[in-house]
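What follows is one structure encoded as structure tokens, with my remarks underneath.
Every protein chain except one is present and positioned as in the full complex.
== chain A ==
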Amino acid sequence: MAALTPYTYIQCPCSDSSTLGRSSGPNSPTGSEGDEDDRTFDPRAPRSNYSLYPLEYLLYCEDCHQIRCPRCVSEEIVTYYCPNCLFEVPSSTIKSEGNRCTRSCFQCPICIGPLAVTSVETKPDPGLLAATDNTAAPHSGPYALTCSYCNWSSTEVGIKFDKPNSIHAQLAKLRNGGTTRLTAKERKERRKDPSYRSQAAATTGSEGGAGPGKEEKLDLETQFANLKSFYQRQLADPNSADTGLASLSDLGFSSPTSLSRIMSIYTGGSLQDKKAKSRVGAMREALESDEGLQIADLDESAAIDKLQTDGHDGTASTAQLLDQIPNLGEAHLHGRSRFLSELRPIPYLLRAKRSKRCPVCRHIISKPEAKIQTTRFRIRLVAGSYIPSLAIRPLSLSSASSTSSSGASVPGALLEPLKPTHFLLTFRNPIFDTIKVTLGAPAKTPGRFPSKVTVLCPEFEIDANTDVWDEALKDSGERERERERERRARRGGFEESTTTSSSNNHNNNNNNNAQNQLEVGKIWERGRNWVSIVVEVVPPSLKLGDSTGDGGGVLREDEDVLEIPMFVRVEWESEGGGDEVAVAARDTSGGSKEAREKRELAYWCVLGLGRIRRS
């Protein structure tokens, strides 16, 4: 079983439909206080899977003063790019060419590794995968796509290229096995060409095929194009004689009037056109390959033969088939590709840089720079700069029982059933105002095996994160700020190591000190912008026999994980404007600080403490 490192997940308010869209007026949060307290949040409820996120995944809307998560933000695409060649793809190209890279970027159809263009003449030495400088390399064609991970080569499916560049365009014209494949434009031209038509007719005739089975073999795109134009012709001519499948027309499916008939049923008959009713001309179905008829090839003996020679190893897996893109493949409506030899190189799916909007007020809360080479953001309102972060650490207090010290103090160790265990929760305040934190946790966690939970200090204040801010105001240069932060961090580290030996809880010699501090209503430790408190848990015994449980005597997945639901309320007073920059300007100009506004943010979170030892 994998060791479990303690975690904190925060619930986004969007999981509660009543809070979404609620105005953030000064009265509304207090108004709903009561019922929020009454509800107990069950982290194990199936719905919780979709609303709990680590802090890093959460954004924050400054206008709504609320947490936003990946589930509720609305995304907008800023730039499309290929993840392999890192070229931007304009949205006009997306419309015409689709959502895949049309340069020479391909993935291996066997293992999805990247494919490199190599010369076929020289032996496939991995050192020769000189995709980056084909121009400098002296080798000449033909070329193949080769996988540097599993050594697959496009020559295995009979595909070679004349040029080392614009592989996508070349591949579009090649079938597996090397025969040419017509592009859409060429197919259209060929259809128009009378000499081809007569030739095709002659071959069909000479083979003496009376049945349609001897018709031209159509590929998927041609068949679709033929069918489409055929039906468009049929729809344009409602009086077309029913020469085809007469029996089907009795059902009324193939008549263009059936649509108006159905419409009239739903619109109360008023729309019924007497004239149209009299015109009973029906559409016929496609009769020849020109019209898109493709007789199903039910003879699978070739496939069976191939299966006998190649065996199971020669067949493609479901995952491999899913990675294939349908239009470039050879697949027909009947008889999908089933063998590895039918797989084709996969052009890379494009990726996108996305900006994110608040679902309620529509303000942008995250916006990356459009350029692909940069990782900077124009706007990045992450929840971590607005709500306190929470770190969990096991705390071993005891020399009283020598066994316990080895218990919870080791991160990831199993929690002993029925034995009080302590955890240190460190809240760090990211904002520039002092915050008051109120915690609420059920005395017993929900579920079949409730743990007893005691938050020793459920109410405390954390000092503001002002220090950095003041310094930053003085020297606005970013380098200065960075140096300052570094210096402070070093100083902070020094202080911690010398003065607060109690934090070093692996040492047993400060036990008295520790036990003195373990008092209800007292915080454990305090720093510049952080506070540590202690939570005591008594894990349950995971005995199944005596539990009159629902669902029998099997421990469900992760039922041994000790998770505490905790309601966190953060209260602070901020400047009326709310905008920090504006506040700063006012402060430096000696403005009054009177217009302070009470703010509050409350949310559920889940503390995952560890796994309980199974008895």
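One rule holds in what follows: a residue touches a chain if its C-beta (ideal position, glycine included) is under 8 Å from a C-beta of that chain, and two chains touch if they have at least 3 such contacts; residues count from 1.
What we mean here is this: contacts and distances are computed from a predicted model.
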{"item": "Candidate names \"Translation machinery-associated protein 20\", \"Ubiquitin-like 1-activating enzyme E1A\", \"Cytoplasmic tRNA 2-thiolation protein 1\" or \"Dynactin subunit 5\"; UniProt protein name, chain not shown", "value": "\"Dynactin subunit 5\""}
{"item": "Omitted-chain contact residue, chosen from A:T40, A:N99, A:S148 or A:N165", "value": "A:S148"}
{"item": "Hidden-chain contact residue, picked from the options A:Q66, A:N84, A:Q223 or A:T445", "value": "A:N84"}
{"item": "Full-complex contact with the absent chain, from A:G98, A:G141, A:G314 or A:G384", "value": "A:G384"}
{"item": "Of A:V78, A:I94, A:I112 or A:L518, the residue in touch with the unshown chain", "value": "A:I112"}
{"item": "In chain A, positions touching the absent partner", "value": "55-59, 70, 81, 83-86, 111-114, 116, 125-133, 136-138, 147-150, 351, 356, 366, 372, 375, 377, 380, 382-384, 391, 393, 426, 486, 489-490, 492-494, 496-497, 503-504, 525, 527, 530, 532"}
